[in-house]
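Only one protein chain is missing from this complex, and each of the others stays in its spot.
Note that the chains are named A and B in the order they appear, and that numbering of residues resets to 1 at the start of each chain.
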Amino acid sequence: MEEFSVRTTRKFQVIDITAKVQEIVKRGATPEGICCVFAPHATAAVTINENADPNIGEDLQEALAKLIPEGIWRHDRIDDNAAAHIKAAIVGPSETVPVKERKLMLGTWQSLMLVEFDGPRERKVFVQIR
Amino acid sequence: MEEFSVRTTRKFQVIDITAKVQEIVKRGATPEGICCVFAPHATAAVTINENADPNIGEDLQEALAKLIPEGIWRHDRIDDNAAAHIKAAIVGPSETVPVKERKLMLGTWQSLMLVEFDGPRERKVFVQIR
Partner (left out) sequence: MEEFSVRTTRKFQVIDITAKVQEIVKRGATPEGICCVFAPHATAAVTINENADPNIGEDLQEALAKLIPEGIWRHDRIDDNAAAHIKAAIVGPSETVPVKERKLMLGTWQSLMLVEFDGPRERKVFVQIR
């Protein structure tokens, strides 16, 4: 398993991690298989979508903010980030992508994205290929 | 890795792809393992649910249409399909299913489904078993 870090700089952010994951896939021991990209965090997530227009990341954050408002949940009485936990549970901490000839088989309009719901923070991403 | 195509015929559609994936699993080199089913698209997704009543696919589309309305997002000023991108990012482009004795270990009421959010289009599905 390999890992790298991403420093987020805002509370809500979507960061393209495709190049970092592809670099690991390229020099990995498994030319063909399944690549699991996993964020070991409870208030961040990993998703896949278009990054050619970075507005899509902003739109995703805005849509989730409308659906899961802040400050109205049980966990907010303990720690002020329940909405971040709920969003992370729905979007999910991982994506699994086929690998062929040492390449992530993403579509033309797909990028791997780390989704920050409670930044700024230092985040880790684990990459395991089998 | 194997792949097949699905032609969607409506803007919003849910298409059962279980038989096509099972056929690939059956003639594959891996009798026991993990099957990754991946749609290389940013406005379609893969999910698993009941297909015995096809209304469930319609209900899923309607629920997502209510939660993520059309035409109010930043990306809509560039391309008129931001809602499709947001839905695809939330549902996700892949599912990972255990394989045993060359069979997808789906439950009785589970089918693999391609979820179209911006059709009609020609869609691809990648299947990688490890």
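Heads up, the rule we're going with is that contacts are C-beta pairs under 8 Å (C-beta built on N, C-alpha and C of every residue); 3 or more make two chains touch, one makes a residue touch a chain.
Computed from a predicted model, the values in this text were never measured in an experiment.
The omitted chain makes contact with just one of the residues A:Val6, A:Leu60, A:Ala88 or A:Met105: A:Ala88.
In the complete assembly, the contact with the undisplayed chain comes from B:Val97, out of B:Ile17, B:Ala82 or B:Val97. For chain A, the residues in touch with the chain missing from this view are 1, 34, 36, 38-42, 67-68, 73-75, 77-79, 82, 85-86, 88-90, 92-94, 96, 124, 126-128, 130. Within the complete assembly, residues 32-34, 47-50, 53, 55-56, 58-60, 62-64, 67, 90-92, 95-100, 105-110, 130 of chain B touch the chain that is not shown.
Keep in mind that, in the parts below, only the chains that are shown with their structure count from here on.
Note: centroid distance chain A to chain B, computed from Cα atoms, is 19 Å.
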